[in-house]
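The other protein chains are all here in position, but one chain of the complex has been omitted.
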Amino acid sequence: MSRSTNEQALRNLLAAGRFQQLLGIELVSTDTETQEIVMRLPFKIDFERLPNTGQIHGGVTSALIDVAGDFALIMLFDRPVPTINLRIDFLSMAANTDLIATARVVRAGRSIGVVDIVVTGQAGKQIAIGRANYSTLDR
Amino acid sequence: MSRSTNEQALRNLLAAGRFQQLLGIELVSTDTETQEIVMRLPFKIDFERLPNTGQIHGGVTSALIDVAGDFALIMLFDRPVPTINLRIDFLSMAANTDLIATARVVRAGRSIGVVDIVVTGQAGKQIAIGRANYSTLDR
Amino acid sequence: MSRSTNEQALRNLLAAGRFQQLLGIELVSTDTETQEIVMRLPFKIDFERLPNTGQIHGGVTSALIDVAGDFALIMLFDRPVPTINLRIDFLSMAANTDLIATARVVRAGRSIGVVDIVVTGQAGKQIAIGRANYSTLDR
Partner (left out) sequence: MSRSTNEQALRNLLAAGRFQQLLGIELVSTDTETQEIVMRLPFKIDFERLPNTGQIHGGVTSALIDVAGDFALIMLFDRPVPTINLRIDFLSMAANTDLIATARVVRAGRSIGVVDIVVTGQAGKQIAIGRANYSTLDR
């Protein structure tokens, strides 16, 4: 494992965003060699989709996917990489569980970055998968 | 305009979800004839992407798109219609603005519903467009 | 209607590509004002998905969508605009029918173009919808 030299900078950036903090997204690990990053989102009752179900709203999962994908490329490019587009496939319902997002860079091009993101629950069950494009252009 | 007969039920369902309430998503109007629904999300500083920018995090816009598309089909089917997948294209940055989402049903099939969603800022500028599939199966 | 000044150039480009010719894609009309382009694909038995059904293979529809979206941006930028990604939703089966694709530019940005494409059969029935991103960067 080749821990990103800027892991603390990534943590600071994550903490600086109010929406990321509202949700409570945490950086777990970075690896510049495999170009992977792992994030965790501890469960909050505020994430509920319907009352008294503990089921996590898809919008929470989508946001986690977007952030994890974004930070995987920020790790490599060390600059803002705005999301161009995002596809999410919901595979199973998550309830009363922390979420773990693993983002892996598929292509780190000069203008487009492509990232695959997998979200699992505590038991390792796949909750959703995402595929996103980010703008890596140095403007 | 043909206001949905269950518009109050839709408002109640929207209010019952904690995550929808955390964001503050409001139902503006429903129309069963055009199969369109309009939602509004008043700006909150908690939506910020980066400090002191007022820029709204893409995860906020994604969640609004998912909810608006979902409720357009709930309006027609009057039962839960879980999101299968979702594509979002971000067109421009939104800052310090309420968001308006207009969701239009493209196909209301017996197993799959397809919905197009457009999000604009207060000035009418397009912020993002979404296209989503929902499960309309009566289980 | 504001016919593209380079409509003949677009026809030549379409005819120059062997795969486009193998399928038989034709340019119907261009409009630089509405940023729309219309293409037609006359039915061929070679498009069949399964024998003796006349049903058109989804790969044919996908290719038509990609080409129509691409040419809508070539009309505006007058240079190659490679496809970055593409989403297609299949809405109904097409059988024994010519296909008409209408591509409308949603965003003609300096690095990314976003295009929506609708494919209908002869009777006007929607067969599929596409949404694609193309690279508009001037390299």
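Chains: A, B and C, in written order; residue numbering restarts at 1 for each.
Everything that follows uses one rule, which is that a contact is a pair of C-beta atoms (placed from the backbone, for glycine too) under 8 Å apart; a residue touches a chain by one contact, two chains touch by 3 or more.
Here the structure is a predicted model, which is why all the values come from computation and not from measurement.
**Q** In the intact complex, which of the presented chains make contact with the chain not displayed?
**A** Visible chains that the missing one touches: A, B, C.
**Q** Touching the hidden chain in the complete assembly: which of B:M93, B:A108 or B:L137 does that?
**A** Only one listed residue reaches the unshown chain, and that is B:L137.
**Q** Determine and list the subunit A residues touching the chain excluded from the picture.
**A** 87, 89, 91, 106-107, 114, 126, 129, 131, 133
**Q** Touching the absent chain: which residues on subunit B qualify?
**A** Given the touch definition above, subunit B has residues 84-85, 87, 111-112, 133, 135, 137 touching the missing chain.
**Q** Footprint of the hidden chain on subunit C, which residues?
**A** Those residues of subunit C that touch the unshown chain are 16-20, 22-23, 45-51, 57-60, 62-64, 66-67, 82-90, 93.
The rule we apply is simple: only the chains that are shown with their structure count from here on.
**Q** Can you give the whole-Å distance between the Cα centres of subunit B and subunit C?
**A** Roughly 29 Å, centre to centre.
**Q** Approximately how many whole Å separate the CA-defined centres of subunit A and subunit B?
**A** The mean C-alpha positions of subunit A and subunit B differ by 22 Å.
**Q** Going through subunit A residue by residue, note those that touch at least 2 other chains and give them in order.
**A** Subunit A, residues with two or more chain partners: 84-85, 87.
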